[in-house]
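Every protein chain of the complex appears in place save one, which is left out.
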Amino acid sequence: MIVLFTDFGLTGPYTGQVKAVLYREAPGVPVVDLFADAPAFNPRAAAYLLAAYAVEFPRDTVFLCVVDPGVGMHRRRPVIVEADGRWFVGPDNGLFHVVARRATASRYWVIGWRPERLSASFHGRDLFAPVAARLARAGPPQDLAQGWVPEDFKDWPDDLLEVIYTDRYGNAMTGIRAAVLPQDARLKVRGHELERARTFGEVPPDTGFWYENANGLAEIAVNSGSAAEAFGIQVGAEVHVMSAAEHP
Amino acid sequence: MIVLFTDFGLTGPYTGQVKAVLYREAPGVPVVDLFADAPAFNPRAAAYLLAAYAVEFPRDTVFLCVVDPGVGMHRRRPVIVEADGRWFVGPDNGLFHVVARRATASRYWVIGWRPERLSASFHGRDLFAPVAARLARAGPPQDLAQGWVPEDFKDWPDDLLEVIYTDRYGNAMTGIRAAVLPQDARLKVRGHELERARTFGEVPPDTGFWYENANGLAEIAVNSGSAAEAFGIQVGAEVHVMSAAEHP
Partner (left out) sequence: MIVLFTDFGLTGPYTGQVKAVLYREAPGVPVVDLFADAPAFNPRAAAYLLAAYAVEFPRDTVFLCVVDPGVGMHRRRPVIVEADGRWFVGPDNGLFHVVARRATASRYWVIGWRPERLSASFHGRDLFAPVAARLARAGPPQDLAQGWVPEDFKDWPDDLLEVIYTDRYGNAMTGIRAAVLPQDARLKVRGHELERARTFGEVPPDTGFWYENANGLAEIAVNSGSAAEAFGIQVGAEVHVMSAAEHP
């Protein structure tokens, strides 16, 4: 299976062009749109998002990942990362750092191969898609690429105390794994302190809370409402963790 | 064929995660996105929408349906409904009531099976998708589920005098089958009385009208414009049927 994790959107031409290459070069391999609205200009947020969602896929899944780099992000070599048997293809901008850091074992390649036609702006179609198709068909790269030592991103924390994605309901995923939080932790975002609930139904309508979402992330929500609207939350909003002890 | 009828959207992770399960558990079965923007918090409107669109699919089609329940909608057991040979998998919140009521024959099961991992918030991925895949592969449930007598929803009318969906052009579908309306019926919505036309081309530009859409529903539209914007229509807007005789 090939999984797309991009900021390309679905209605315009970008995802379709990528899929056309994949269907041609890896016939019969299912292609899944996981995120087409990963946080553009924010590979760090995207990296924590990818790490939370990639682990539910089986070994040998190939992830084709493209997120527009932020200003001043200069290193963008095309790379392949293998982490616990899952394959990641995309730019060297930190996108694969969290998934690799959390893996038991990981390997790294720079993609040396170049296609006949390589546009300046659409490596997703011209370079990453053929490589992803080849990985899906033929497994580990041999001649394809050479070893690479990735940047260490020492300043990236284990969990990111920021909002990393807001979904269509207005729920705001944070870069924090719920499992690392105390049971009674409160999350504070844009001045609002929120308690934990297990499900939406546990709180009254129009009430904010946080919960462990279906992929293990701490997610800020409003029952029958939009947390993004109610609290003015965007990707990048800071999240503070407060223990109940701080609120006597 | 498996058909998705949800409020999950397509660009975020939810539909992709569901499809990943379907592709794994029912390899080779095509999956179609019918609605990813079915009316959230309004299973009743969604039920009339589903009924209008399901009937064009052949027998043995499996519909995986999830629509966020409204406030106070408590019953949400996972169920399977078979109606005239089509299969529906989803929550017991009325979503399948209209399709079953209009069918010649229908059968009902509560899904007793539970997956190893069942998240609190994403039954679409964890429970309904594996069950839909199994139905698509193996046909009628044997051990899977037990009988169930559905709620009768006596207060739900044969046709719903409300707007149940607005599409990307701003056309507003009602819950009324055009076939039950007199030929000269007018529809009144938010103070505007609209006459019937057969096609968009029959009325001048920027003029409102209603017509029988390609799935048999009475739909409110504006030629070369947006009825939703022009008349301020949202899902749930009341629609009144007026016969020409009322306008001497």
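We call the chains A and B, going by the order they appear; numbering starts again at 1 in every chain.
FYI, a contact is a pair of C-beta atoms (placed from the backbone, for glycine too) under 8 Å apart; a residue touches a chain by one contact, two chains touch by 3 or more.
None of the values given here were measured: they were computed from a predicted structure.
J.: Please pick, from A:Pro13, A:Gly139 or A:Pro204, the residue that touches the omitted chain in the full complex.
T.: The missing chain is touched by A:Pro13.
J.: Write down which of B:Ser106, B:Ser119 or B:Asn213 is the residue touching the left-out chain.
T.: With B:Ser106, B:Ser119 or B:Asn213 as choices, the missing chain is touched by B:Asn213.
J.: Of the residues B:Leu10, B:Ala46 or B:Val98, I need the one that contacts the missing chain.
T.: B:Leu10
J.: Could I get the residues of chain B that touch the absent chain, sorted low to high?
T.: Looking at chain B, the ones touching the missing chain are residues 1, 3-4, 9-10, 30, 32-37, 53, 56-58, 165, 167-169, 198-200, 205, 211-215, 223-224.
J.: With the missing chain put back, which residues of chain A would touch it? List them for me.
T.: For chain A, the residues touching the absent chain are 8-17, 19-20, 23-24, 27, 40-41, 68, 70-71, 119-122, 125-126.
Simple rule for what comes next: only the chains that are shown with their structure count from here on.
J.: Between chain A and chain B, what distance separates the C-alpha centroids? Give it in angstrom.
T.: Comparing mean C-alpha positions, chain B is 31 Å from chain A.
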